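Missing here is one protein chain; the remaining ones are kept as they sit in the complex.
For chain A:
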Amino acid sequence: MKVTNLYKIAVLGVVLTFASCTDLLDVQPRASIDSVTALTTEDAVNAAVNGIYDRLQSTNLYGRDLVAIPEALADNGRATNKSGRLNPEYQNQVNAHFIHWQTSYFAINQANLVLDALPKVEKMTQANKDFVEAQALFIRGLLYFELMRAYAYEPTVEIKEASKGGVPLLKTGVVDATQIKLEGRASINDVYEFIYSDFTNSIAKFTSSGRTATASFANRTAAQAMFSRVALYRGDYTNAAKYATDALATGSVGRFQTRDTYVSAWRSANHPESIFEIQYQTNENIGVNTSLQTTYTTLVASGNRTTTGGFGDLVPTKALLDAYESEKDADGKIITDVRRSLYELGTAGRGTAEIECTKFLGRSGQVNLDNIPVIRVSEMYLNRAEALARSGNAAGALTDLNVIRTRAGLPAATGLTGAALINEILKQRRLELAFEGHRFFDMKRLGLDIVKAAPVQNLNFTDFRVLAPIPTREIQANANLKQNIGY
C-alpha cells in the first residue's frame, strides 16, 4: 500500500515535470517578435522602415535639438532661463551640446537591417523594394550627415591638429552580439563619400520606384536637396548648385511661397515649402517641456498675450532682430521684412515678456504639436546662390539671392560681388532660416567665430567646444573610438 502510493506519486511528479519540459515553460511575448525572423515579409519591412522615421522624431534629432541647439550655440538665440533649458548651450558650457549619437546610430542600424533583409524578402515587387531601399538609404545618408556636422569638422575648415576624423561607418545591421563591430572613426572624406553614395543610390531608387512624392516621407527631391546641402558643407560647389537645381525642378516637392503667404505658411499643419518634414501625430506631442513651441515661445497663439503656454526658453538675440531691421528706404524708414512678422512679444507668464520666434506655434492644431521641416525649398536658392558665388558666377548668385530678398520685401540687390556678395547671401541665409537649426552649422562649416552678447563669452572657431563630445560610454565601450579633443 505504502510503496504503491509513493510510487504513483513519484511517477505523477516526474511526468508532470519532465514530460513536456519545453511546453511547460513556453511563453511567447505578445508585444514583440523574434528579431531573427522579424524582417521576412513585405509588411514587416514596411513597418521596419516606418520604425526608422520614428527615430527622427526624437527630441535629440529633429524633435528639438537639431533645430534649437544650433540657434542657442551660435548668435541667433538667447536663453531666458525661464525653465533653465538650453541655458548651458547658450553659454557654450562644456558638454552642453548635441546628443544625437545614440539615436542616430540606432536608426542607422535599423536602416542597415532593412537594407540587409530586402534581397531576401519574398513576394515583393521590385518597385516596392526600390521604394523601401531608397528611403532607407536617404535616412542613413541624412543621419551620417547629422553626425558629421555635430561631431567632426567640415573638410574645408578642418583644424588638422585638433581633428580626429569623421564618424564610424557602420554598413551592416546587428541582431545578435556576434555581429557587433567596434569601428573607429572613418576619415572625413570617406564618410562624405559614403553619404554621397547613399544619396546617389537613393535618388536612383526613388526614380525606379515610380512613387508619388510627399514631404512627409523621404522622396527623390529630398535626396537631391540634402545632396545640395551636403555638397555645400563639403565645399563641393558644383554639386551643391547642380542638386539645388534638380530639387527646384518642376514637379518637385515643396512650393516656394510668396510674401503674402509667407506667414500663413508657418501656420499650416505642413509647411508648403517643405521638401522633407517630420510628421507628428496628436499622440506624439512632445509636450510642454521640450517641444519646439515651448522652447521658442510662451504664446499659444499669435497675438494672444493673456494665455501662457510654454517656457520661451530661447528667444532671438538683439543682433538677430536688428539684422531684420537693418535696411532703410530712401526716406530713412526701416523697410518691413516679412520675416520679422514671425517674431512677436510673448507673455509675462514665465517672467519678463520677450520677443519670441513663432515659427512653431502648434501648427497641427494643438499646443506643442508641430510638424518639423528638415529641409525646405527656400534653402535651395540660398545653397545655389552661395555655390555660384563661390564658383565665380556672381550674376547667377545674385538672381537666386534676390528671389529671397524680394520675397521678404527687400529691394533686389545689385552689383554685389566677392566677399560682399557672399556676406549678403549668408546674411539672408541667417534671416531666412533663423530658428530652423542652421546658424551654428553654417558658422562652423565656414570656420567663423561666434560673437555673443555680454556676459556670455564669444566662442571662437578654434575652441574645442565647436565640436560635440562623443558620449563617454562610447569611448569606454569601444577602444577604437577617439574622443574629440578637450573632452
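Methods note: a contact is a pair of C-beta atoms (placed from the backbone, for glycine too) under 8 Å apart; a residue touches a chain by one contact, two chains touch by 3 or more; residues count from 1.
The criterion applied here is as follows: contacts and distances are computed from a predicted model.
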| item | value |
| --- | --- |
| Chain not present in the shown complex, as UniProt names it (candidates "SusC/RagA family TonB-linked outer membrane protein", "ABC transporter ATP-binding protein", "Acetolactate synthase" or "Phospholipid/cholesterol/gamma-HCH transport system permease protein") | "SusC/RagA family TonB-linked outer membrane protein" |
| Residue in contact with the excluded chain [from A:Arg259, A:Lys318 or A:Arg473] | A:Arg473 |
| Among A:Met124, A:Ala162 or A:Val175, the residue in touch with the chain that has been omitted | A:Val175 |
| Interface with the undisplayed chain - residues on chain A | 1-2, 5-6, 9-10, 12-14, 16-17, 21, 24-27, 29-36, 38-39, 44, 47-57, 81-84, 87, 93-95, 101-102, 105-106, 108-110, 112-113, 168, 170, 173-177, 179-183, 216-217, 279, 281-285, 288, 300, 306-309, 347-352, 366-367, 455, 457, 471-474, 476-478, 481, 487 |
